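Have a look at the structure below before the remarks.
Note that one protein chain is taken out, while the other chains of the complex remain in position.
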Amino acid sequence: MPKTEVKIIGFLCNWCSYAGADMAGTARMKQPASLRVVRLPCTGRVNPLLVLKAFREGADGVLVSGCHPGDCHYNEGNYYARRRMEVLERMLPALGIDPARFHYTWVSASEGAKWADVVNEFTRRVKQVI
Amino acid sequence: MSMNDLIATIKKVLEEVDVVLGWTRSPAAGVAVPARFHTPDEADGAIFDSTCTHNLAVHLPRLKNSKVGIVAKGCDARSIVQLIVEGEVSRDRIRVIGVPCPGVIDVKRAWRCFGFGKKIEDAGGRVHMEGRSMPREEILLHKCHQCQDQEPVIMDLAAGDVKSVTPPPPPDKTGIRERFAAMSIAERREFWREQFSRCIRCYACREACPLCFCRDACSMQTREPHWTGGQVNAIESEMAQQVRTSHLAGRCTGCEECERACPVGIPLMLLLEEQNRIVEELFAYRAGMSLEDKTPLLTYDVNRDGGWR
Partner (left out) sequence: MLGVFVCQCGTNIAATVSTDRVVQAAKSMLGVVHAESIQYTCSDPGQRAIIDAIQQKGLTRVVMAGCSPRMHETTFRRAIGRAGMNPFMLEMVNIREQCSWIHSDIDEATEKAIDLVRKGVARVRRQKPLQAGSSPVTRRALVIGGGVAGIQAALDIADAGIPVTLVEKSSTIGGNMARLDKTFPSLDCSSCILTPRMVEVKQHENIKLMVNSEVEKVRGYIGNFEIDIRKKASCVIEENCTGCLICQEKCPSKAPDDFNVCAGESKAISIPFSQAVPLVASLRKEYCRLFIKGKCSVCQKVCPAGAIDYEQEDIVVTEKFGAVVVATGFGLYDWKQSYPTYGMGMYPDVINALKYERLLSASGPTGGRIERPSDGKEPRDIVFISCIGSRDESVGRPQCCSIGCMYMAKQAILTKEHIPDSQSYIFYIDVRAAGKGYDEFTRRAQTDFGAIYIRGRVGKIYPRGGKLVVMGTDTLAGDQVEIEADLVVLATGLTPAEGAGQLARRLNISTDGQGFMAEGHPKLKPVETNTGGVFLAGACQGPKDIPASVAQAGAAAAKVIGLLSQEELETSPMVAEVNQLKCAGCFKCRDVCPYGAVEAQDARDGQVAHVIASLCQGCGLCNVACPPGVISLKGYTDNQLIAEVVEVLR
């Protein structure tokens, strides 16, 4: 069976990006059916190993999104996440994983339109490199 | 440095500690092996030469309740600093004896060249074994090429002049590192699949690492949390190694002990060296350089972080 849609795992913080994704949904902003969201309290809960595990289990892409730096519900969580994710992203080529298949970003609860853009854009990028 | 300098220094340190970690020569293997010196008599057997490859800092977390002296090369000293920074070793319980290190050799490779178990001697910049010899620089461990840390960053006493050593030559440009660097991402995927298909999950890499101190809880082995399954195959073994690599982000001092200990010769340092390079690039940080440091992944800098992309 030809692969029509890629599978992307999204790790989203509950307070900003998950709410932003809800907002995009409430506004009926169409998005590709590629994304499977795992809800977490904070991007600070995203273990880089979860991302690697997702790739290992066959994810075509992995997306991590949280509150904008400075707006973390837990004050500091995304500051740690930013460091962890940056190191991870740069490690991917050495591990034999195309870094284009990974993206981390910040989308607030009020940025429904931005969220839809992120999903559309990232899905397009993943399709290009898969 | 003469051996007498070293032995005298160890004896002096023994006056205030319970045990000194150092090296002695193994009569069977002909090369240096780690030793614990409790008495001045025992200390007479101490040696230091280019076969003293082991990073003795690995023993420190297990000797938390003793006063310990430790003979340290420049690279080993960084591990000691990192252990202190992480609270695994307390500064006031240890005495560090710095040694001038000309670089240590890859004993496994030497044995492949000369035959196992022969006494290896290092004289005049060459490694000798039963009449045959080769230039030392051709058989150094990778980390010793362009070593930046010959002078130990932490040291209470020096056995000899730790500043006197000459810098080792740059590495051979035809090695595995260059081949790996030239590979495409897909080729690396294949490369690791092939490499980890040889892994026997013996955890020697973890045992040799001074910073892998989680003991029985190590999730590579307990499979708790379920990052990896228990099967010994390329996929699970690679994931297990990614667990270890990830845990060492911003902590690894590049001592190369994991790779040296690997019985099937998986080039684990390709991953750790790359991770260390990334950490240095992002945070201008090398682990184990200062007692005041904060491990970069356990802190953040609001003003400087994020300008990376």
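Going in written order, the chains are labelled A and B, and every chain counts its residues from 1.
Going forward, a residue touches a chain if its C-beta (ideal position, glycine included) is under 8 Å from a C-beta of that chain, and two chains touch if they have at least 3 such contacts.
This structure is a prediction, so every number in the text was calculated from the model and none was measured.
Trainee: With touch as defined up top, name the shown chains that contact the chain not shown.
Mentor: Looking at the entire complex, the absent chain's contacts are A, B.
Trainee: May I ask which residue of A:Val46, A:Val64, A:Leu92 or A:Val126 touches the chain that does not appear here?
Mentor: Here the residue in touch with the unshown chain is A:Val46.
Trainee: So which bits of chain B touch the chain we can't see?
Mentor: 64, 86-88, 213-219, 222, 224-227, 247, 294-295, 297-299
Trainee: If you put the missing chain back, which residues of chain A would it touch?
Mentor: 5, 7, 9, 14-16, 18-19, 21-22, 24-26, 28-31, 33, 35-42, 44-48, 50, 53-54, 57-59, 67, 70-77, 80, 84, 108-111, 116
Heads up, the rule we're going with is that only the chains that are shown with their structure count from here on.
Trainee: If you average the CA atoms of chain A and of chain B, how far apart do the two points sit, in angstrom?
Mentor: 36
Trainee: Which chain B residues qualify as touching chain A in the complex?
Mentor: 185-192, 227, 235, 239, 242-243, 245-246, 249-250, 270-271, 274-275, 278-279, 281-283, 296-298, 300, 302, 305-306, 308-309
Trainee: Can you name the residues of chain A that touch chain B in the complex?
Mentor: 48-49, 52-53, 56, 69-70, 76, 79-80, 82-84, 86-88, 90-91, 93-98
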